[in-house]
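All protein chains of the complex are present and in place, except for one that has been dropped.
And now, subunit A:
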Amino acid sequence: MGRLLEAARAGDRESLNELVRELTPLLWHVARAQGLDRESSSDVVQHTWLTLLRSISDIRSPAALTGWLVQVTKREAWRVARRARAEEPVDGAEFIELLDRSPTPADLATTAETHQELWAALAQLSERCQEILRAMAFLPELTYTELSALLNIARGSIGPMRGRCLVRLRALLKGGVRDER
């Protein structure tokens, strides 16, 4: 990814497009995890990439790039969610329904046709763990600094927390998920 970033910074659009291909799935899930509907999430992801063009010359490492993209996506998603909430006439509950939110592991444990065991196990973890694992699933090589920016957790807590979440999920699955293959 370092080489792609370097080339993209120098103005090579094919490299930039490759970065878009690689990182858009993560950004999509970051936006969705903030409670935005699908259309708003798409808008937010697009806005993030367009905004990047202005800042790319200041971004020196792939880790900084991912961190920057994730933070901008998150901030923009909050902005959009705040605005949607402010526009919602009276009832807050109505807003939730309107939003076509991303399903939670608890929802998916009962509604999904596949991976029920995995969803049921995830549903037993804290929301924090669910969020960490969702982010890592899309980019296992996220560094502590990036995860810290993504989750608003002190950098020093990330390592232990990440480890705990993985260990708990493994214990809950007891290898069951691997048999599914």
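Keep this in mind: contacts are C-beta pairs under 8 Å (C-beta built on N, C-alpha and C of every residue); 3 or more make two chains touch, one makes a residue touch a chain; residues count from 1.
The rule we apply is simple: contacts and distances are computed from a predicted model.
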Suppose you had to identify the omitted chain by its UniProt name; would it be "ABC transporter permease subunit", "NADH-quinone oxidoreductase, NADH-binding subunit NuoF", "Carboxypeptidase regulatory-like domain-containing protein" or "Manganese transport system membrane protein MntD"? "Carboxypeptidase regulatory-like domain-containing protein"
Residue, one of A:Ala64, A:Ala106 or A:Met136, that touches the chain absent here: A:Met136
Residues belonging to subunit A that touch the chain removed from view: 13, 16-17, 20-21, 24-25, 28-29, 32, 38, 42-43, 45-47, 49-51, 53-54, 56, 83, 102-103, 108, 112, 114-115, 118-119, 122, 133-134, 136-138, 140, 143-144, 159-160, 162-163, 166, 169-170, 173, 177-178, 180
